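Structure record follows, encoded as C-alpha cells.
Removed: one protein chain of the complex. Kept in place: all other protein chains.
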Amino acid sequence: MSADWPLWEVFVRARRGISHVHAGSVHAPDPEIALQNARDLFTRRSEGVSLWVVRSSDITASSGDDRAALFDPAEDKTFRHPNDFELPDAVSHM
Amino acid sequence: MAYVTLTESEPPTGSEDTDPDFESHHEEFLRLIDADERIEPTDWMPERYRSTLIRQIAQHAHSEIIGMQPEGAWLTRAPSLRRKAILTAKVQDEAGHGLYLYGAAETLGIDRAELLDRLHTGRQKYSSIFNYPTPTWADIGAIGWLVDGAAIMNQVPLCRCSYGPYARAMIRICKEESFHQRQGYQIMLTLAEGTPDQHRMAQEALDRWWWPSIMMFGPSDAASIHSSQNMQWGIKRFSNDELRQRFIDATVPQAELIGLTIPDPNLRWNTERGSYDYGQIDWEEFNRVIAGDGPCNAERMERRVGAHNEGAWVREAAIAHAAKQAARAAEDAA
Partner (left out) sequence: MAPTPLLTFILRQGDRSLVLAQRLLEYITHAPEIEEDMALSNIALDLIGQARVLYSYAGEFEGLGHDEDHFAFQRDADEFLSPVLVERPNEDFAHVIVRQFLHDAYAVPHWTHLAESSDATLAALGAKAAKEAAYHLRHSSAWVVRLGDGTEESHRRVTVALEHLWPCTEELFEVDEIDAELFSAGVSPDPSAIRTSWDTTVDRVLTEATLPRPEPPVPAVTGGLSGLHEDDFERLITVMQELARTHPGAEW
C-alpha cells in the first residue's frame, strides 16, 4: 500500500457574508488531518472563519475540450443579464 | 461529455511531432499569453511549457523546504524571546511556501511524492544559496535581508507569470515575504548599532553573504533574453542581469544606512547609467556549489532525506488508520 497521502482541495470563507473560495491544496491521510493542515497552511494569519476540505478525487472538473460546448451557447442568451433590458429611467434602480 | 476528477487530470499537451492539431492549439495558447491571460490546468499547453514549469516550480518549492534548515539551526539559540518567536514564524512560513508551490506544481499532473523523490535523488535541485552555513546569529539577519531580498526581486514578477496556479501561489508568497526581509534587516540594524562585537558580527556576515546573494540571480543571460522561450511564454519576465542590478541598487543604500560596508572594492555609483557598477562575480565558485561541492550540500540532503525516511512509518501508520476507518464505516453501512 502506498504511504503517499492523498491530495485535498481547500476552500476558505474569509468572513461572514461571502462564499468559500478555493485557496489551494494539502496532503493528508484523512479528513481530520486535512482540516488541521488546511487551517495551518491557509488561515494562520486569521484569513478565514470557515474551511472546507474535499478529496481532489471527489471533484469533477469540466475539461478544457468542452469549454465551447458547455459555455459558449450561454453567450448569445444575453437576456439572462440585467443590462439587456431597457427600462424607463424611473425604475433604473431595478 | 468529458470530465475528469482533479487527481486524474493532467493538462492536455502536445508537441509538433505528436499532436495533429498542434498548430491551432499552439496558436490559441500564444494568443492567451500575448493577451496576458492566465493559462489554467485544463488548457492545452506545449509539452515543453509543462515540463519547464514543473521543474521551475518544484525547484522553487525544494528551495523553500531546504531553506528552513540554515535558519532552523538558530531556532533553539535565538538571543531573545521576541527573535525566537519571529524566526519560528518565518521558518513556518517557508514550510508553507514550499507547500503552496508543490500544490501549484501538482496541478500540472505530477505527484508531490515524485517531486520529492527527484529532490532526494538529485534529479531536481534547490537554490544553492542554502548550501552555505549559518555560523553566527548575524547570518540569520543577512539571510533575511539579502537572500529574501533577492528572492523578492525574482518573485514579484512571477506574480504575473502566465501559469495561473503558479502566479496565485506567488501572490500569496509575496504577501508573506516582505515581513521576512524586514525582520532580517532589523536584526542587522540592531547588530550594526550595538556593541563592537555585534557590529563586527554583522559586518562579517555581510562579507559572507553578499557575493552568494548576487549570484542567486544566475549567470548573465543578456545575450539570450530576446530569443528566450521562457520570456515568450511569460514564465520569465526580466533577465538575470536586470534583476541583479535592481537588487544591488536597492541594497547598497540599505547597507550604508546602517554603517556596513559591502565587500566589493569595485562597487561605485555610475551617474551615466543611474546604477551601481560592481565587481566581477566568481562563477567558478557558484558552479562548484551547484555541482555539490558547497560547504553544506551533504548536510542539507542528509537532513531532508533522513527526515523523509525516518518518517515513513508515521506516514504509513496514518494511511493504515484511514483504511481501517474506511473499512469500519463500510461495515457499519452494510
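Order of writing sets the labels: A and B. Residues in every chain begin at 1.
Following the convention adopted for this analysis, a residue touches a chain if its C-beta (ideal position, glycine included) is under 8 Å from a C-beta of that chain, and two chains touch if they have at least 3 such contacts.
Note that the coordinates shown come from a computational prediction; the quantities given were computed from them, not determined experimentally.
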{"item": "Displayed partners of the chain not shown (whole complex)", "value": "A, B"}
{"item": "Residue among B:Met68, B:Ile110, B:Leu243 or B:Cys296 that touches the chain left out of view", "value": "B:Met68"}
{"item": "Contact partner of the left-out chain, one of B:Arg38, B:His120 or B:Arg315", "value": "B:Arg315"}
{"item": "In chain B, positions touching the absent partner", "value": "65, 68-69, 72, 75-85, 88-89, 91-92, 95-96, 98-99, 137, 187, 190-191, 194-195, 197-198, 303-304, 306-308, 310-318, 320-321, 324"}
{"item": "Positions on chain A where the hidden chain makes contact", "value": "5, 26-29, 32-33, 36-37, 40-41, 44"}
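Rule of thumb we're sticking to: only the chains that are shown with their structure count from here on.
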{"item": "Chain A and chain B, separation of their C-alpha mean positions in angstrom", "value": "27"}
{"item": "Contact set on chain A toward chain B in their complex", "value": "1-7, 9, 24-27, 29-30, 33, 40-41, 44-45, 55-67, 69-70"}
{"item": "Complex contacts: residues of chain B adjacent to chain A", "value": "1-9, 11-12, 42-44, 92, 96, 99-100, 103-104, 106, 111-113, 168-169, 172, 176, 312, 315-316, 318-323, 325"}
